[in-house]
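Sharing a structure here in structure tokens format.
Only one protein chain is missing; all other protein chains are in place.
Up next is chain A:
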């Protein structure tokens, strides 16, 4: 099983969709008129966003602006919160993720996620990485060994843990745990990786490592990262979306957002006047 072929297969799986919608040729996700409510709280308002392939898209905004909610909607993890209602649609590779025949398991197999706090499973490092492939039916020990090594190398942590693969993943530092979680997501070779403030619980050196990693990963993956650290967004992303009170205020290339924002509120936020 060669990884390159798997990815090519995924990418060419919807040729019809690509020709039909030329405009969205490079879109992984296109969100149209997305609204989301937690009970009566209107958390996302008419969100429209196109997320590009093999790009890093940063989502910034003050606390409570809906940026994490939006990210969790992309793999439907938001639905774990009781009393969530949505309207509108999110096309992932040309398919509406809210379609009743699109199972969340299938979606989440394509779209990996890295959380705010490192959350490795209380298992060995090896079993953490092998978890995804195993539940999706890969049992061959040799193939699993390969996947584990490749994923740990991909997350730039192989050299640090290669001699302790059988130790509990909670025995390593927080920064290493977070890269284990990234490796765990890489193990099923997803198409998109969602990152929800992945460095907010890490020290500066670990943060730097994760940021470098994001730069490397975008060669192969489309990455959407929520961050409250504007310098981080400026450093690592290609495009930036600024959320405020559940609305997308501005969405443009990161250079444009940070050097020449079109909206006054964006300017106020990135210059640190609020949030």
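Criterion: a residue touches a chain if its C-beta (ideal position, glycine included) is under 8 Å from a C-beta of that chain, and two chains touch if they have at least 3 such contacts; residues count from 1.
Just so we're on the same page, contacts and distances are computed from a predicted model.
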The complex lacks one chain in this depiction; which UniProt name from "Hydantoinase B/oxoprolinase family protein", "Protein translocase subunit SecD", "Quinol oxidase subunit 4" or "Phosphate transport system permease protein" does that chain carry?
-> "Phosphate transport system permease protein"
Option from A:125, A:144 or A:188 whose C-beta touches the chain left out = A:188
Consider the whole complex, including the chain that is not shown, and state which of A:38, A:102 or A:115 touches that chain.
-> A:115
Those residues of chain A which, in the complete complex, touch the missing chain | 75, 77, 80, 82, 104-109, 112-113, 115, 117, 119-123, 131-132, 134-136, 168, 170-171, 181, 184-185, 188
